[in-house]
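Remarks on the structure that follows.
Missing here: one protein chain of the complex. Every other protein chain is in place.
Let's turn to chain A:
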């Protein structure tokens, strides 16, 4: 546990004695959403997950976060064949826009060596027209029929499509035309961000708010409660201050900043308690991303054990 000083948030006040917990103590808990999540649309809530990881090392928490961002596989557009583009948006810009569209395809369904093809064929007639991601249509490919003769039938049950149908890709005037063919492959975020399955994957360290009830009561308690912009505190019947919801604390230090608040509240970080927040772009459910990240982490650790243990044999 670290104490956070009142005037220097970047400087940790010193490490408080904290015994390493037993390895058996690693804990994962799913936590209910915070109040501000109420502002998020129902649809988007399905793309988020919050969980807490306790009694482990920051290295593990950070590895998990990095893997979610960069090493969990997804499917994205890799190459584009541009047959026709007479719109005002240049080829390279259009290609980039198309490539960033998240695809609702589970990479585990893609067989080894298989590529998925999407086509966008649109000619503007009559009035000016918008091109949206829904115009990208899955096309089972003939050039792969030898390797995957059942591609059409196989993929019909998974229905490959863009996650969002209304992403604006281009605008066309009458007579303008776009015709392109996109080759989609399995990849990782460390290659290009378009393969990253998460919009955000972050963790924060659990805040701990200690109240000195002997000092913080009566009017002073009221003032501290008022000062907190995150509603961390409440007043007990006795008039004493209590920290009811330390998870909401952002370490803004409003409760310790003023001279008259000195000695009332102490802020700490619990250095082995991580609050994760994962938001999927939609190609995979968020819980599945976390699960696969743990599997990647495990595979990495196993591979490293093998690599390092084989070192002895050779040297």
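The rule we apply is simple: a residue touches a chain if its C-beta (ideal position, glycine included) is under 8 Å from a C-beta of that chain, and two chains touch if they have at least 3 such contacts; residues count from 1.
In the analysis below, contacts and distances are computed from a predicted model.
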Omitted chain, identified by the protein name its UniProt record gives, among "DNA-directed RNA polymerase II subunit RPB11", "Trafficking protein particle complex subunit BET3", "ubiquitinyl hydrolase 1" or "RING-type E3 ubiquitin transferase": "DNA-directed RNA polymerase II subunit RPB11"
Contact partner of the left-out chain, one of A:60, A:240 or A:270: A:60
For chain A, the residues touching the chain missing from this view: 20-24, 26-30, 51, 53, 56-60, 62-63, 66-67, 70-71, 188, 190-192, 287, 290-291, 294-295, 297-298, 300-302, 304-305, 307-309, 311-312, 315
